[in-house]
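For reference, the structure I am asking about is given below.
Missing here: one protein chain of the complex. Every other protein chain is in place.
Letters A, B and C mark the chains in the order given here, with residues in each chain numbered from 1 onward.
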């Protein structure tokens, strides 16, 4: 229980007694703030980070364009938040677990998920690790320690607490980082996760991308407080607020967070202040709820340009390299996209596998019945029919893309 | 969004940057703390409060004894927390809504719920407003603006936010107070409720009874922070911590909270530090998880004695009055208990009423079928049979009480 | 009569309800200025102000907890859950609280004013979490009403009835019909009855039963059957809870056969309840086993959604099998 001082007048605290400062290192022009010190970062890792940021941006731009052309049913961009996501990933050991919300593809790129792997998921083809079951952007990779994305918001946050508890018992010095938006932080699962992590002393980093919006809902309609960071006090948890467009600050803060998590077995909350520069998703149009002017302000804080300025000033990067990188990435996106599109869908049997470790007799009966039915009407089920008879050419209708949800 | 100062070194806050003081007015001996000023309280209201505390204590002691004798299937005591609950109720307008957890019978006594009304609920007889559907202690009173108790923890907290939002729209100057334990505050519903109340500027008082335990779980295994109060900062909500055994402090704090709620339409969090002196419930035995010594420390802080000392010092109360009050209350408990025990159970039709506003045809069929069945085996269903034929004498078996749950 | 799609019909119902009664409030994630991700609440904030139509924080358990409290207070909340797949965080508030509020208090308090709207169902390439049909989870919960409209006309009339119903209603909207289904809808106020099924087509050989988006599927199947000389009676259940046993039984007593279809998985789906009841009440009249045409017993897939869904061909085959038994 608590041992506190006493007062004898009924003075309410108002929540404005303190404010949480923002940690910043890098100015937009690539110079450091006065008194700021860049974290240890050699050329190689700096370029790994930078290339990851650019590769993420290029992927996002191209795939959103592909979505508009109707080649893809759905897409979500990381645009504007690359420094937050990739800076955090770069601060970790590559074997630490990453549990993401859905806008953290940059972390996957950083770990080495190839464009081919992205495309297979986006097109839900036979090579998709998820076997074409989830909507585009629900990536996952066991070998890269990146938990498969799940749409229900915030569910991954208490899971991260549990995962990290398991890591602590295993004693191999790993931790878990869990990403979520400032919107998702309103869910009950958020409260559960942070409280349990603090009580059970779990090596987990709660990384909140406060990008100002949850679809159309601005953060002032999401919470009345000064961001998400002050909630840490309610759990007696280490906390820092960081400029999410500042790759050096994010890297430095997350490195320190990781030390606290792994060495002290204490959870940490990081709130990265950033902005969702693009629409919420391919189904969204932000013009209905925010101004172009507001977007412009943030476009001027582009995290990739900021890092580029820093790299160029150090002569670790130049325009030619930039051009070559952009071109090769664009080419690669288009090539891998074409490859993935052409690939056949997952086999019909994948409809019933992985529900349980083994297919149950009842499910096997349902599958057999379905096969009989498809054999009767092969034209009506081109994907299923092709799987039954690989010589059948896929004749997918494009209506999927038109009919997509509104989220 | 947030406008905060900047820092350039990754300094984590640790949650120990501030502590929340405890507001106290009254010492155990009945004198005021130095610098403390008693809230405005005339003799009449002071005695209403005091009598309520004693009436609650007597009810609890007698009913727990009745439970041990097997006359009652289940009981829960407010013992030790009377000042917190009754002080809060006394600070309100009697038409403000009270949503309780389950240990707040004192608030009902304060509002004028009679022992007869208590007993009818405890024995689930035909006069129970709840029609014998819920376990003992699930009281409710529409006329006293006391929401019927519901067992699932914390569900009432977001409901209070909604109720108070309706009160704000109605514009009649009422607010809602919602009670909950420090254990229930771990539920996701707590987070939802406080956040929504702050965002939507709702006249609600969140009153946390931090009594140190959730059944066997001590508060140090419930949260790592200094109590529940610091969570208010996460919602930018007014907050105070108060000595929950100090009736004057609770009254004063809650009065001020009510003004903030009703006049400013701002939610308030009050954390009352107190102690559950009795077992969690009649099904619990605390000797398995806490020491007698710890209990003794708190028994010395008895909130009723503390108020008695204050009253006696002001000559508003004396030993004879105390004795007379105790005796008359004990007598009344026994008399009302006997009356309630003898009353018949609710009628058979109450099994299917109130599921919907009107009994559905399917439910009517189920009831008719049940009646036919009971007519066939009247001895097997003495309560139902008596309802069908009031001349049948009730012949309840006592096995209900033996078979109770373990919570 | 104007032509409306289902979203417009729903918007019109909300507009009428809010205009008529100050106590009606609409809220949920993104329902404020944006009008909801599907735009069902478009312009309501403009018309009725921010205090009656507003965004909530992103917390379904809070939305329904808040709505329960509001309804208990006497307001008439219409809460939106953005997708039915995201109603589960509110399951406790709905199943333990909403459903039991009146009963547990002996009718001292009730949340009868509450309506919960949620888009449900597949066919929009939504995969596991934008496609579920959770009606059966709620149909096992006495105290709730569960309603599913099949077209714009039904949507408006049933939603107005739901808002005014003295009991809490879950209103599941077939989102793949939001824009796809259009039809004449009166501009003015009207209600359709809750708890009553509708026979949308009379026939003599077999009864085919469904609700929501499946009604379109059934219509296509029944046309195919018609060409083979099979006369189908078609019933739209409309209310899943309480459901209109008598109308269904009456039809099956006549046709002797029943095919039920829903998108949700087979096991534990509401077709099971209907089949169990009908086999009991029509035992001597059944000429073939009651057939269920449903989603597979798996989570909802994406690439193979077409294969998964109980489409018109599967329903048609079941009709034929039922008649040929």
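By our rule, a contact is a pair of C-beta atoms (placed from the backbone, for glycine too) under 8 Å apart; a residue touches a chain by one contact, two chains touch by 3 or more.
Remember, predicted model here, so these are calculated numbers, not experimental data.
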{"item": "Touch criterion as defined above, residue of C:9, C:44, C:128 or C:217 at the omitted chain", "value": "C:128"}
{"item": "Absent-chain interface as seen on chain B, which is shown", "value": "73-74, 124-125, 128, 132-135, 138, 150-153, 183-184, 186-189, 214-217, 221-223, 283-284, 288-289, 345-346, 348, 350-352, 355, 362-363, 366-367, 370, 373-374, 376-377, 380-381, 383-384, 400-401, 403-407"}
{"item": "Residue numbers in chain C that touch the chain omitted from display", "value": "61, 85, 88-89, 91-92, 95-96, 99-100, 103-104, 128-129, 136-137, 139-143, 241, 264-265, 267-273, 275-277, 279-281, 283, 286, 288-292, 296-299, 325"}
{"item": "Hidden partner interface residues of chain A, rising order", "value": "97, 99, 128-131, 133-134, 138, 140-142, 147-148, 150, 152, 155, 157-167, 169-170, 176, 188-189, 191-193, 195-196, 199-200, 350, 353-358, 360-362"}
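Everything that follows uses one rule, which is that only the chains that are shown with their structure count from here on.
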{"item": "Remotest chain, chain A as reference, centres from CA atoms", "value": "B"}
{"item": "Length of the line joining the C-alpha centres of chain A and chain C, rounded to whole Å", "value": "34"}
{"item": "Where chain B and chain C are represented by their mean Cα positions, the distance between them in whole Å", "value": "39"}
{"item": "Set of chain A residues in contact with two or more other chains", "value": "186-189, 221-223"}
{"item": "Contacts with 2+ other chains: residues of chain C", "value": "54, 57, 59, 61-62, 89"}
